[in-house]
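Worksheet: the structure to be examined is printed underneath.
The other protein chains are all here in position, but one chain of the complex has been omitted.
A and B label the chains in the order they appear, each numbered from 1.
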Amino acid sequence: MNDILKLTAVELSTKIKAGELTAVDAVEAVFAQIAEKEEDLHCYVTLDKEGALAQAKEVQERIEKGELTGPLAGVPVAIKDNMCTEGMLTTCSSKILGNFIPTYSSEAVLNLQKAGAVVIGKTNMDEFAMGSTTETSAYGATKNPWNTEHVPGGSSGGSAAAVAADECFFALGSDTGGSIRQPASYCGVVGMKPTYGTVSRYGLIAYGSSLDQIGPLAKDVTDCATILEAIASYDEKDSTSQKREDTDFTKALVNDVKGMRIGIPKDYFSEGLDPEVKEKVLAAANLLKEKGAIIEEFDLALVKYAIPTYYTIADAEASSNLERFDGVKYGYRTESAEELHAMYKQTRSEGFGAEVKRRIMLGSFVLSSGYYDAYYLKALKVKALIKKAFDEAFAKYDMILGPVAPTTAPKLGQSLSDPIKMYLGDIYTISVNLAGLPGISVPCGTDAQGLPIGLQLIGDCFAEKKLIQAAYTYEQARGKFGREDA
Amino acid sequence: MANVISDETIEYVGILAKLALSDEEKEQAKKDMADMLDYIDQLGELDTEGVEPMSHIFDTCNVFREDVVTNGDDSENMLKNAPEEKDGMYLVPRTF
Partner (left out) sequence: MAKQYETVIGLEVHVELATKTKIFCGCSTAFGGAPNTHVCPVCSGMPGSLPVLNKQVLKYAVAVGMAMNCDITRYAKFDRKNYFYPDNPQNYQISQLYLPICRNGYVEIETEAGSKKVGIHEIHMEEDAGKLIHDEWEDCTLVDYNRSGVPLIEIVSEPDMRSAEEVIAYLEKLRMLIQYLGASDCKLQEGSMRADVNLSVREVGQKEFGTRTEMKNLNSFKAIAHAIEGEQARQIDLIEAGKAVVQETRRWDDTKGESYAMRSKEDAQDYRYFPDPDLTPIVVSDEWLAQIKAEEPEFRPEKMQRYKEEFDLPDYDIEILTGTKKMADLFEETTAICNQPKKVSNWLMVQTMQLLKENSMDPEDIRFSPEHLASLIKLVDDKAINSSVAKTVFEKMFAEDIDPEKYVEENGLKTVNDEGALRKTIEDVITANPQSVEDYHNGKEKAIGFLVGQTMKAMHGKADPGMVNKVLKELL
């Protein structure tokens, strides 16, 4: 059993196709692992063993008939709990959706199912993806598999921890301000946020609609490219979906960075960055240099303005996106109110957690009469400037290299008391979302406590292939990465 | 430049956002909002005169559907999620 768990997704499906293993074996292996680890880690909100076994049987038959030949056929996958899954509880880790069973699946999940992946459950997250630690979940915090006293990061903390703990072979997460890349970094797995519009948002429960993107959390870069290739699609149901013809991402799994121009923003390595993180990320840059990349420091403008811009836009959009949770059509409704507006207020006050309320309040304020121009419109203008700063950078460089987060995973219970300090942790990831760019997080070492550190590569819009090629090359040069105990 | 959020403002935003905050939560919200606004006020340092606000990253435009009926009746499944339902409709406190 344990041997199965060590396989990557692509390795697993190869063995299944070769008849060495079955999809059912794979599902049983992850559920055995879940039985052992889940109590300590709490990666999942919902698990569906019975459904997964039924899917696995069906998929296995279709593989044997030669109907399913792709590289994810028969592979167990975990889905972040903000993606709708038909007939399966979808909570966003919030009390307000505690009993919501969608009648439809998100497009990304449908794409995976088409590829023969087996959905085993829904992973824990920060409530409505608002947070960086998975501690704002209404269903309890997820623990970091590397050290259970630490957080797994967030908001896709359940997905990252599940991959790191072999409680699945890969997972989907969503990234609005770093929510895939940062937990990937904290949990020592590969995570990628694609260019805005690459993966359909249909069925993804919106936080900041102009920033949200679904992406993979995987054991290595090969899996990551393979998953992204499967979930990327033009979707007529998502008006912001981009028509792309270059989604054959696995073609970019090439061990070569010769002549690639990589820019390192000086501001990403200044004050606030943990020295150990700095050292390991720069060492990774050096490795790429040794492999033939051209590495250069440069000044990326406006770095410090990304966070206030982001929180203005994301919270404004969130305040509107979360209005539909009102106790009328689905989810939680208070029992303590007779009158309509009291029902709304009680339902929402009881149904949302503190961080969600904080963001809804701020978002409502910045859009309110008299403040729209000063806050919201101003932020949209700064967003345009930030986008321009990246355009200028990508005129000179193929990609930007930096850390994912200023530190490794903090201890549980240390982050939520000071929101602004917590938000500052998003400094290296957030502008990627504002500018719609792709970004990938690849493990590049551990700190003295043994906690993983992530390397971030940021590309221009639609330049995922360059990122995948560089990340793959780095991964090959770096060698094996993983927990010693695993 | 420190922002001070009044009780009235918190009350008003609570009405807009449909959140009923306890007194303790209100005090916290006043502080949090003031801190965040102080922080956001940094954007004032940037000259954005003449900059076009960017609501969408890409120039994508004119994404349309044809006027063709594609959806059937799924009311039974959808209403299963309703907190309260009657005669195929969502039941809410009196609005009239």
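Annotations for the structure displayed:
Following the convention adopted for this analysis, a residue touches a chain if its C-beta (ideal position, glycine included) is under 8 Å from a C-beta of that chain, and two chains touch if they have at least 3 such contacts.
What you see is a predicted model; the values in this text were computed from it and never measured.
Within the full complex, the residue among A:K237, A:K251 or A:K304 touching the omitted chain is A:K237. Considering A:K251, A:K304 or A:R324, the position touching the chain not shown turns out to be A:R324 (whole complex). Considering the full assembly, A:L204 is the residue among A:L204, A:C224, A:L253 or A:I468 that touches the omitted chain. Note that of A:S364, A:T429 or A:Q469, the residue touching the chain absent from this view is A:S364.
Residues of chain A that touch the chain left out of the display are 83-84, 90, 92, 97, 100, 102-104, 106, 201-206, 208-210, 236-240, 316-317, 319-320, 323-326, 328-330, 340-341, 344, 364, 367-369, 372, 376.
Where chain B meets the missing chain, the touching residues are 12, 15-16, 18, 55-56, 60-71, 73-75, 78-79, 86-96.
The working rule: only the chains that are shown with their structure count from here on.
Rounded to whole angstrom units, the spacing between the C-alpha centres of chain A and chain B is 23. On the chain A side of its complex with chain B, the touching residues are 99-101, 103, 196-197, 210, 236, 239-240, 242, 302, 304-305, 307-309, 311-312, 319, 323, 326-333, 337-346, 348-349, 352, 354, 357-358, 360-366, 368, 375, 377-385, 387, 419-420, 435-436, 461.
Chain B makes touch with chain A in their complex at residues 9-10, 12-14, 16-21, 25, 29, 32-33, 35-37, 39-44, 46, 48, 51-58, 60, 63, 65, 74, 77-78, 80-84, 90, 92-95.
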